[in-house]
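Removed: one protein chain of the complex. Kept in place: all other protein chains.
Entry: subunit A
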Amino acid sequence: MEVALEDNNLMEKVLPPDEQEIDVELEAKEKKYLRGEGANLESLKDKKLKTQLASREKLYGKSAKAAAKIEKWLLPASAGYLETEGLEKTWRIKQTDIAKEVRETVRDVAFLHNDQFFAAAQKKYSYIYARDGTELHCLKERGPVARLRFLKNHFLLASINKIGQLHYQDVTYGDMVASIRTGKGRTDVMEVNPYNGVVALGHSGGTVTMWKPTSQAPLVQMQCHPGPVSAVAFHPNGHLMATSGKERKVKIWDLRKFEEVQTIHGFHAKTLSFSQKGLLAAGTGSFVQVLGDSSGGGGGYSRYMSHSMVKGYQVEKVMFRPYEDVLGIGHSMGWSSVLIPGSGEPNFDSWVANPFETSKQRREKEVHLLLDKLPPETIMLDPSKIGAMRPSRRKERPTRGEIEVEKEVAIEAAKSVEMKKKTKGRNKPSKRTKKKKELVENAKKTFPELEHSNIAGKKRRIGEDAAAELPASLKRFARKN
């Protein structure tokens, strides 16, 4: 009996190689559905809470496994692909191989939450129209607008105008949520990061700034290019950003570390767009190039396909169509579309976006979207922080002794700075000593608290640093936080 049981155990451990591969693949997919690391339960002292959280973590693991299995076996469609054999290169394959009203200037158009409404930035003001063209609203407050973008989860219409003012308006009840003076001058490069709802502006000095409606100062300022920024695009996973500058470079940035990941030389892209599967389309002149990521993390963008239009057609804007392998190109003579295999997500989720929705489903979805409308305060660089714990302050405020020590060190450093000996009669000793005194004063200025406490000097409650040295019975007289 025992021998038979042992044999069974051995057989279970050694899986056939196919199943082992499937296991590894499933584990990789599971990670995506787990959405980050599990919580560290070791440091909890409360046993009841620990068991509750442990059982919840198990449930998360089970649901991630189920989702990974569903993705592997049950999703109906598979992504497009373009595979070459031998010495063929994908970018040489042409399209022929694959298949064979407003009468004034409109600077930008944006759809609102549905295809029933769109906003157009016209010469003087912006207007909101219904699908059949009836004008619904005239947005006078913004003035002449250069770019319009819609934040879907927050129902905010963001726009940038000629004098560099950023406006956010809530389209459900028409309130202007924020109007921010960027202070960087005129720009017409504006994109919304779909992952966190942050608006990025590209400026003529080569900086890219990111804004949220609740603050007057930008969240992030990145110096991307030596010259003006001509286009910005965001990867749907929110970690990658592509910018192009007039110096003929396209740079890929990692937004978690704000570091450059890759630079692509050779062309000045007037417009950039990411697809759902991570392909990057860049349009310059009458030529559109599609780059694909060979490595997973975003560093290996290389030529995947290209398309050149009739010479003389200037490409203004490229945009990938979601859930289809299609790239739309807007150019000076109209609009055309090309097929890019592997760019769209083949399996859509009916509750998120249904390309085949009926009007009843569309109305229901609109109501649900409105119920789930997020307040503008939820726009932040890292949206997963909602519901997370505030990290405890591990580093305590430095005690008085420590501050004094730091001050001494800073004064010493200021005193020991080597002064450059100036020539041509500018090396007066009085000026040198004055400059040295200034340096020491500046070093002292960074420690203002000690100055004040010296001046006060009266009897006051004992500070925290002294509280540690107090006996237990006198602790109630220590200053409370």
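Heads up, the rule we're going with is that a contact is a pair of C-beta atoms (placed from the backbone, for glycine too) under 8 Å apart; a residue touches a chain by one contact, two chains touch by 3 or more; residues count from 1.
Just so it is clear, contacts and distances are computed from a predicted model.
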Checklist outcome for this item: Per UniProt record, missing subunit out of "RNA polymerase Rpb4/RPC9 core domain-containing protein", "Aspartate aminotransferase", "DDB1- and CUL4-associated factor 13" or "Small ribosomal subunit protein uS7m" is "DDB1- and CUL4-associated factor 13"
Next on the checklist: Of the residues A:Ala28, A:Leu41, A:Ala54 or A:Ala77, I need the one that contacts the missing chain.
Outcome noted: A:Ala77
Checklist outcome for this item: By the document's definition of touch, the residue of A:Asn153, A:Ser179, A:Thr214 or A:Ser336 touching the omitted chain is A:Asn153
Checklist entry - Out of A:Thr105, A:Asn347, A:Asn427 or A:Asn442, which is the one that touches the chain we can't see? => result A:Asn347
Checklist entry - Which of A:Asn196, A:Ser230 or A:Ser306 sits in contact with the chain that's absent? => result A:Asn196
Next on the checklist: On subunit A, where is the contact patch with the chain that was removed from view?
Outcome noted: 32-33, 35, 48, 67, 70-71, 75-85, 88, 93, 97-98, 153, 194-197, 236-238, 323-325, 339, 341, 344-356, 358, 361, 371-375, 378, 383-384, 386-387, 472-473, 475-476
